[in-house]
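Accompanying notes for the structure given below.
Omission of a single protein chain aside, the complex is shown with its protein chains in their original locations.
This part shows chain A:
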């Protein structure tokens, strides 16, 4: 299995295929503007390496094919080819990779020190995987308090008060591809400690679909005219 990375295209010029790897057909098209295809890195059958042998890694990262995306593929760097060729667990699929402009991970917990350790872990993991971190901040904690009667019957003057403290930590990452986001999020979520919840906000980038490029009334009118005349 080989992986390819997209590269920049000059506007209106056709790029050349550089050492296109075995089995991959590069279709060059001079497209006004920039176009590229990134192939998704999927995991082939088999167990996850090293430490997670006990848990099964789920199915392939198959996503809905967005047929409206016009992607053109071209070759990647030589080093990438080798790295992915050796690893038999990686399988490359032809569908275009989704792009996330921003990924916001908010963790909530009752214990601040647990969140501190988790933040250290998440930040180190992001750095090691090469994900750019935009901001790591701590939203203010929220305390929910309520007052209940201490006794089951009468004694209205004697109450007991409880509170629940929720601490937050927000980690904002930017410019992630779908494969990287899936990998990172799965790693983060499997190591989520007990008693900690997480909310992930993903901002996906998409092109304008084909049916919005031009109003459809012109085509309809011409179709009607031809139908009436014929």
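Of note:
In the analysis below, contacts are C-beta pairs under 8 Å (C-beta built on N, C-alpha and C of every residue); 3 or more make two chains touch, one makes a residue touch a chain; residues count from 1.
Just so we're on the same page, contacts and distances are computed from a predicted model.
One chain of the assembly is not displayed; among "Mitochondrial ribosomal protein S35", "Proteasome subunit beta", "Sorting nexin-2" or "WD repeat-containing protein 74", its UniProt protein name is "Mitochondrial ribosomal protein S35". By the touch criterion stated above, the residues of chain A touching the omitted chain are 3, 5-9, 33-34, 36, 38-43, 49-52, 54, 64, 83-84, 87, 89-90, 97, 99, 101, 111, 114, 117-118, 121, 124-125, 128-130, 175-180, 183-184, 187, 189, 191-209, 211-217.
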